[in-house]
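With one protein chain removed, the remaining protein chains of the complex are shown where they sit.
Labels run A, B and C following the written order; every chain starts at residue 1.
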Amino acid sequence: MEFKTTFGRVEINPLKDGNMFHHENLILDIGQELWLTIDSRRFKVHATKVGDDWWVHVLGHTLRLELVEPGASGMDDEGELTAPMPGKILEVLVEEGQRVSSGDPLMIMEAMKMEHRIVASHNGIVDKIHYSAGEQVNQGAELLSLSDE
Amino acid sequence: MEFKTTFGRVEINPLKDGNMFHHENLILDIGQELWLTIDSRRFKVHATKVGDDWWVHVLGHTLRLELVEPGASGMDDEGELTAPMPGKILEVLVEEGQRVSSGDPLMIMEAMKMEHRIVASHNGIVDKIHYSAGEQVNQGAELLSLSDE
Amino acid sequence: MIKRVLVANRGEIACRILRACREAGIEGVAVFAGNDSTSLFTELADISIELKGEGLTETYLNQEQIITIALENGCDSVHPGFGFLSERADFANAVIAAGLIWIGPSAEAITNMGDKMTARMTMKAAGVPVIPGVEVKGGLAEILEVAPSVGFPLLLKATAGGGGKGMRAVHSPDNLEIEAKAAMREALNAFGDDRVYVERLLTGSRHIEIQVLADSHGRTIHLGERECSVQRRHQKVFEESPSIALDAQLREEMGEAACEAARAVDYEGAGTVEFLVTPKGEFFFLEMNTRIQVEHPVTEMVTGVDIVREQLRIAAGEPMSCGELQIRGHAIEVRLYAEDPANNFLPCIGELAVFIPPEGPGVRLDTGVRQGDSVTPDYDPMLAKLIVWAPSRAEALQRMSRALDEFIVLGCTTNLRFLRELCGHPDVVDGWTTTDMIERLWPDGWTPDMPSIILDAGLLIASACESSGMGRQKRVNLSTTGESPSPFNTISRRFP
Partner (left out) sequence: MIKRVLVANRGEIACRILRACREAGIEGVAVFAGNDSTSLFTELADISIELKGEGLTETYLNQEQIITIALENGCDSVHPGFGFLSERADFANAVIAAGLIWIGPSAEAITNMGDKMTARMTMKAAGVPVIPGVEVKGGLAEILEVAPSVGFPLLLKATAGGGGKGMRAVHSPDNLEIEAKAAMREALNAFGDDRVYVERLLTGSRHIEIQVLADSHGRTIHLGERECSVQRRHQKVFEESPSIALDAQLREEMGEAACEAARAVDYEGAGTVEFLVTPKGEFFFLEMNTRIQVEHPVTEMVTGVDIVREQLRIAAGEPMSCGELQIRGHAIEVRLYAEDPANNFLPCIGELAVFIPPEGPGVRLDTGVRQGDSVTPDYDPMLAKLIVWAPSRAEALQRMSRALDEFIVLGCTTNLRFLRELCGHPDVVDGWTTTDMIERLWPDGWTPDMPSIILDAGLLIASACESSGMGRQKRVNLSTTGESPSPFNTISRRFP
């Protein structure tokens, strides 16, 4: 089974034995609750699925693990700049065809009563601008695309 | 629909209008949550079903309402003395055929580390004793029966 | 220096101790019976070990097994909590003999105070007044013989006991034999010792206790009083600090008597000296509890002293960290029991299908359960202690009433509504709290005062939910996006 994590994609295929799942020195007991055993110490852990994401709480850490459906492309989205949250575009600072450097401000949007700046993730040329000032955008909406030089 | 309450059996048949249920001056909105409106004031209420019992929390009061299946006998259990909770019979203080008066102690049982006395609910004759000292009983088990004189 | 504590208890007090250990940087080891394998306290421990066997005797009262687990898991100390083995001198000795630190007073202090007759005699010798009564050395026959000389109403008390077990009030000679037998049997089951003694029942009195702390550096202090008068079945349900019955002078006198009592047995650690205070302001020694007490949070909230953490310091040989006694504001605790107050406060079992504690400023909940847990007949029916603090007694009562209004428990009958009405009762508001107040206020038993609109609303809700198929519906969509959370929401939640 494959997950997208903040550290990249990882595959894991634990051994199953009834309600017990094993992976290296870790044992997970899936019953009415989730109990993880590490080196014979047991810890209560928590998990819930929202959309494609498994959210896990283990030993004070919270992880978000996106399930990758088998057969899905192994490519990460590249060159796209997406809205980090729903909000309104306040200002577009570039034009299509313009050359920009990594870190250049491209757009300004407003959400949660704060202004947020969308900056270039790498050097490139503005390929397409999808929204203009005043428009509402949803979270994850592609705002503009940058092609590599 | 009929329920057993601590005040006896009650029948209620509210009017339904989409997610709204009406009964006299009360309106209940059943959506993702339960909101009760009384004289245009709205209150969050809580309900859950455990077994045949609906448990309801409304305005600081907790009610347990036992659903009476249509066609079920209208008789309440009479003359039976049941175990108020699971436990162990410690002592049987009467014999079958013995005449007892209301309030007379009949049995002593132990549960939750306390002793509890089972007393006669009315004057009568001990008809049958179902358990003897040392036996474990479940909650609701008929311990003995009293016939009216 | 203490590094790893075995907590020989369960439920809310195990949670309390384990949290204190965590805060102090000490590892906590929980032991649990099989039927406690998913209880909250096992989550709060650094290590949780299952006790083999069934029933209390083979598990939480099994000294040998507990000490073995402590040694096998590298513990250096044992905290007994309250109840269970907390007042067993033999356990204290066994813990010490195994090379572990006993977080409590010496076995000698436990013995002297745990045996109520010895304690009475020690206190008499130390000049602390005791309740008129007779110490019975023989069995039933002697009880029947001496009772008339004490007079009715009288109180039968387990010599080895506490917590209301083996305690019976006898109002007339007619019930004496059956009550004496019951008291002896309960005492035998609870404490392994059927001795009972006979005491005058002082009606109209207040139950007031003094918290004491003593360290190994020669310092013995008191942390003021708790008033614990409101009781049913000789178990407390409502406790507060300070008591309106005490002025500064009486507080100092009783505090000094309590410290004397502690010094008389070379006490070390946290302990409580219980007194009955008559309407005239006389006070009589009742007993000393040589352990942390259920109602310790009210003292913590008015004094600002973390009593459990001080226990850990004292056991480690450190001096107490608390300074001069500084009482601020007012704290009240009520005990939420799985019991039916409308049926003579008889314990109930059930499932905590909904368990939503109150929140907000000045509210503390000490509990070992959370939503989804079952209430079984295996253990004490106390579900939680709800404690509030406010600048004044009037505000504390208002806050407690507000908090109880927010508290929701469905699936098991509790005394929640009773507690709510208690907090609004004029006698409680006025502070006229005595040990017999529940019998005085509700001589024919308590029944909820339920307006008919509440019953109508309840019926409407139940029938609407039932006819909408809510009782058998598989899942309710929580989110607005059409994505449902996993059922793990339900099974993984926790309300510590």
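Simple rule for what comes next: a residue touches a chain if its C-beta (ideal position, glycine included) is under 8 Å from a C-beta of that chain, and two chains touch if they have at least 3 such contacts.
Computed from a predicted model, the values in this text were never measured in an experiment.
Check C:Q65, C:N344 or C:Q398 against the missing chain and you find that the one touching it is C:Q398.
Listed residues C:I67, C:V354, C:M382 or C:L416: the one in touch with the omitted chain is C:V354.
Seen across the whole complex, the unshown chain contacts chain B at 32-35, 41-44, 46-51.
In the full complex, chain A touches the hidden chain at residues 1, 3, 5-7, 10, 12-14, 16, 21, 23-24, 26, 28, 30, 32, 34, 36, 38, 45-50, 54-65, 67, 84-87, 90, 105, 108, 110-116, 139. Touching residues on chain C toward the chain that is not drawn are 15-16, 19-20, 22-25, 44, 297, 300, 304-306, 309, 321-322, 326, 328-329, 351, 353-354, 356-367, 371-372, 374, 390-392, 395, 398-399, 401-402, 405-406, 408, 411, 465, 470-471, 473-476, 478-481, 483, 485-496.
Here is the rule we use: only the chains that are shown with their structure count from here on.
The touch graph of the protein chains shown is a line.
Each chain gets a centre from the mean of its Cα atoms; for chain B and chain C, those two points are 29 Å apart.
With centres defined as mean CA coordinates, chain B is found 53 Å away from chain A. Multi-chain contact residues of chain B (touching two or more other chains) are absent.
Within chain C, contacts with two or more other chains are made by no residue at all.
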